[in-house]
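What you see is the complex with one protein chain gone and the rest in place.
Entry: chain A
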Amino acid sequence: MAGPHPPTDGDLLPILHVDMDAFFVAVELLDQPELRGRPVVVGGSGGRGVVAAASYEARAHGVFSAMPSEQARRLCPHAVFLPGRYARYSEVSAAVFEVFHSYTPLVEGISLDEAFLDVSGAHRLFGTSPEIAASLRTSVLEEVGLTCSVGVAPRKLTAKLASEAAKPRASLAGTVRGSGVHVVTEADELGFLHALPVRALWGVGPATAARLARLAVRTIGDLADVPLPTLERTLGAGVGRHLHDLAWARDHRRVVPVHVAKSIGHEETYAHDHVSHETLDRELVRLSDATATRLRAAGVAGRTVQVKIRFGDHRTITRSVTVPEALDTGTALARLARPLLLGEDVSEGVRLLGVSVSQLAPSAERQLSLEDAGPSSWADATRAIDEVRGRYGAASIVPATLVDRGRGPRVKVRGDQQWGPDQGRAET
């Protein structure tokens, strides 16, 4: 559970990183206990779906998240494939976060199944940080029925890496239980960090790792030994300095209770490539509308609209535009997104389209428009739409372009298609 130097009284270790074990799969097993012990894969079932989560039994066969579902099927044909139920996962996640909040108000959710907790104010009530970590694991198991792994460390950087070290491991002989809690003290911190592969660091992807490999950097310790100027030359000044700091455990990010999104958006992978601007335009309106609804629900508006296009050959481009007024209506987003899409040649086929909004600000601060002065402005109409949707559901009002003749309106719901299109879904 702890490194060579057990925590002393001076070790406050304020940060906990809690990561649910195989969360989506664990929720499915909770609801269908008969699947326990079998390889289970949650994710898109269509030809282009990706794995969202795999049970440790499936992981033992080499299945991991973000892998194409097709490949997972080849590796582990006897696995149970489940489509994923985002709404249910949100519900369970809320229950888990409630447990977190019973220890400290300083909870920063990273995703449904992962959060940072600052417990520096909780010691008098609940004991030392390692004690809190153990108690929290027990509470989550008792109250929600799920297991999690907890990293305890002086900083976010090492807490996150520590929770990874506490995780169960998959093996063909069965799941190897993890320690559940891994504590990294001030004295152990650099030793722990430097032994890890450089890929474990946030922000080191395949491209950066390849460049670092040319400097013979394999571990974070190797990285720490590279002189800063060399690193800045190799990776650019910003990234170079950033990674140098991380390698020396210099991470001053605090736990920010309410996770403030930098961007909000929606994207969708299609079962068949779309080649006509007309079809894509309809999709764009749908995605814009869904994005706007989420913006308004979050009480923010954004000034930068980005369109993401992935072509049939996986080449991905993004195009964005920034306007003076922060926007939160589907009409406004689609109006800005449309020329970005029209400017691209889509004849080779588009497999994924996305719309997102960034430069977010609380929507209370808004450049007013002369249209606001008019009697029937778009802003008013949009507010009315949200009220109707709140009462009658997302499909009750949609832009006219989204109504398929004979099939009724198609609306983007969060989590719907999160991991690629379903099999039976016919695309127009």
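The working rule: a residue touches a chain if its C-beta (ideal position, glycine included) is under 8 Å from a C-beta of that chain, and two chains touch if they have at least 3 such contacts; residues count from 1.
The working rule: contacts and distances are computed from a predicted model.
The complex appears with one chain absent; UniProt names that chain "Beta sliding clamp" among the candidates "Heme chaperone HemW", "NADH-quinone oxidoreductase subunit J", "Beta sliding clamp" or "Multisubunit sodium/proton antiporter, MrpB subunit".
The chain that is not drawn here is touched, among residues A:R310, A:R338 or A:R351, by A:R338. Within the whole complex, the absent chain has one touching residue among A:A66, A:A216 or A:L370, and that is A:L370.
Taking the whole complex into account, chain A touches the unshown chain at residues 303, 323-325, 335-336, 338-339, 364-373.
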